[in-house]
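Have a look at the structure that comes next, please.
Subset of chains shown; positions unchanged.
Lettered A and B in written order, each chain numbered from 1.
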Amino acid sequence: MQIYDNALAQNVARLLDEIRAARPLVHQITNYVSVNDCANVVLAIGGAPVMADDCDEVEDMVAIAAALVLNIGTLNSRTVEAMFLAGRQANRLGKPVILDPVGVGATRLRTETARALLREIKFSVVRGNISEISALAGNAGTTRGVDASGAEADPAQVAAELAQMTGSVVVVTGAVDAIAHGGGVLRVANGHPMLARITGTGCMATVLIGAFCAVTDDYSLAAAGGLVCLGLAGERAAAKHQGIGSFRAGLLDEVSLLCGRDVAEHGRVHVE
Amino acid sequence: MQIYDNALAQNVARLLDEIRAARPLVHQITNYVSVNDCANVVLAIGGAPVMADDCDEVEDMVAIAAALVLNIGTLNSRTVEAMFLAGRQANRLGKPVILDPVGVGATRLRTETARALLREIKFSVVRGNISEISALAGNAGTTRGVDASGAEADPAQVAAELAQMTGSVVVVTGAVDAIAHGGGVLRVANGHPMLARITGTGCMATVLIGAFCAVTDDYSLAAAGGLVCLGLAGERAAAKHQGIGSFRAGLLDEVSLLCGRDVAEHGRVHVE
């Protein structure tokens, strides 16, 4: 039987309260598929979302934001340039930057863009599924054969490899999420299979992590915070809704209704 | 005790019926965050939304539309050029144009773009929150110090200043909305705090105003119409839904279910 770490869940609860008190501005350069859900989930957790992706304004926006999230879900040449400008500005100003390398490995453009972003920008957190993180970790120097890019790879190991390569906290989301940082691995066991049945829940996990990064520099705890909140909300929404349209609305409901006590009691996060 | 103006609410109710009879085409050049909600809310009120933002077609689309809404929420160089082309075409053809200067004041690009639009295009209505309208009114000639851009500014006064500068009807939305026109100020007291907890309700207010402008040239009444309808729907949705995902769906429900009688009885609009 897994013993969860109540102290970690309580720390997440405390950060949730801080987000709601501080209402941090989370700047997102993201895709047009899940952008509305990403804005609403940041509002639901207590932050303030702002979307801006023109090269002539992203540096100004980063300057007033508390965190920056880059998501390559529907990247194009214009928005990629804006991502580099915004990311460098956030690095200069010491603000957290979070990367969601959506679909990396599927096309050369995505793989090359994500790698270039990782080379030029220091990310606080990188979050992807096992396939995406494997594509970044496995093909960039180490030789491990095809198992690295498939379901057989161990999420914690793949996350740890990319964490070592980049110095970022690296998150692999799945049935149980793995969060690798310099000193070890955290696991988050909240969640529900329904989360994989609507679009954008990966993106939503990433922006929630961004909201938590805005109020702490313990980025592995911030990652745990985002994942506990989305996972717990997913469990509760799935208990009420069977269809995916209602589940989608219910997921936002449950994030907005979460309180620190819920998280402290039901957050399932532990040190591996 | 505030005495509301039943004649004004009844005029709004009449316009609502006209929208549903005429089904006016409302052309929107807008952001990709709230675009789906903006399309659906125009359908809910009885209009027909159309989104088109390529420079090679916006003038054609304006020619068949009954109103044009420009929203700079996720502006970029391509869509800004389209906004100028579309706005000038609407002015040439005598069709109402409504501006939503989202985030103006936050970046230089937004402020300069909004000001350039105000210089080159004659807007029927400009709608923003107190911060946005202050950024346009306060920094453009008058000198009033920092209070003008904060919460302490009087919405009606700020709206009146920009109305005088531009000749447009100017709306500042907030707990009580202020509508300034050449001859005075209207107030709309419908609404609910939940409206501020989801993304895009400002944008939705603006496109509803656009739908009303399509059926009348009394643009301050049109502004009241959009605000009464969204506010009343917000009150009703908030009475049924506590989470923000359900509230978002419920808001569209209530707009679509509004009838003229609801508006005539529960619209809270008055002349100041």
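By definition in this document, contacts are C-beta pairs under 8 Å (C-beta built on N, C-alpha and C of every residue); 3 or more make two chains touch, one makes a residue touch a chain.
Please read these numbers as outputs of a predicted model, since none were measured by experiment.
**Student:** With 2 chains in place and all of them the same protein, how many does the whole complex in this file have?
**Tutor:** 3
FYI, only the chains that are shown with their structure count from here on.
**Student:** Since chain A and chain B share one sequence, what rotation angle in degrees maps the C-alpha trace of one onto the other, as a multiple of 5?
**Tutor:** 120
**Student:** Where on chain A does chain B make contact in their complex?
**Tutor:** 32, 35-36, 39-40, 43-44, 49-54, 56-57, 60-61, 64, 78, 248-254, 256-257
**Student:** Note which residues of chain B are touching chain A in the complex, please.
**Tutor:** Checking each residue of chain B against chain A gives 31-34, 36-37, 73-77, 103, 106-110, 197-200, 241-246, 248-249.
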